[in-house]
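Complex shown without one protein chain; remaining protein chains in place.
Right after this comes chain A.
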Amino acid sequence: MEIIQAILIVALAFWMVLDQQGFVITTWFPSIIGMIAGLIMGDVPTAMVIAGTFQLMALGVANIGGSSVPNYGLATLVGIYVALRTTSDIEHAKAIALAVGVPVGMLGIQLDVLGKILNSYVSHAAQKALNEGKFGKMNRIFWIGPLIFGLTTAVPTLLCVIFGDKIVRLLLDVVPKWFTDGLSIAGSMLPVVGIALLLQYMPVKKYLTMLLIGFVISAYLGLPILGIAILGFAFAYYYFTQKINSTPAAAAAGSGNTSVEGDEFDE
């Protein structure tokens, strides 16, 4: 029974990241993962208390724009497993879960960065196979991507399941602190690549004002992203209602999207 539970927990860890980055059904948010882990371990109420604690910690931490955030789902999963194996007292279980889960969740950031770096090679290999005309091979290469990401969460979970939390602490102790810190720093700098890439495709010069407004409100006033998004929507809505009435519906020529509409009219 314990073996089956352990296998299911590791499988859930593998699936969790794939689902979060793909189907978005079970996700890796602590609440849902905690509930499933509770079902596996046969103690939903205690699992929900631990999950709720992590969920509230994770509020407002969104991995948008390719950023890496502490993996609170992983923290929840490992925390629940170790806690329920050790104790049946809820308060005690919560303390154990936090002590074990938080470092594992932090380790998750570094593995996520690593996964995203390795996937560059997956992309290159697939494109190479395409240009050699090996279409079946290309299709198979793509599967390495989810395999890498699945392992980034399954491996730490497996280690915790086998050795408890000691191994993670040991790992974090053996690897020099400047190195793990460095990876975390890289993790909080690398989203800049995604942002800069996205900006290449947006009318930055034309709407530099908007970029500056968003920056100032976030940097100086520290308003949450959602508030800024609503403000952005307000600007956009004003622009839209002002412009839409002065623009004819069917005039297709001379616009920025000429290539799209041009093809239509060539027919």
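Just so we're on the same page, contacts are C-beta pairs under 8 Å (C-beta built on N, C-alpha and C of every residue); 3 or more make two chains touch, one makes a residue touch a chain; residues count from 1.
In the analysis below, contacts and distances are computed from a predicted model.
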Of "DNA sulfur modification protein DndE", "Protein-methionine-sulfoxide reductase catalytic subunit MsrP", "Peptide-binding protein" or "PTS system mannose/fructose/sorbose family transporter subunit IID", the UniProt protein name belonging to the chain not shown is "PTS system mannose/fructose/sorbose family transporter subunit IID"
Taking the full complex into account, what residues of chain A touch the chain not shown?
18, 21-27, 29-32, 34-35, 38, 44-46, 48-49, 51-53, 55-56, 58-60, 62-67, 90, 116-120, 122-123, 126-127, 130-131, 133, 135, 138-139, 142, 145-146, 149, 178-179, 181-186, 188-204, 207, 210-220, 223, 225-226, 228-229, 231-233, 235-237, 239-240, 243-244, 247-252, 255-257, 259-264
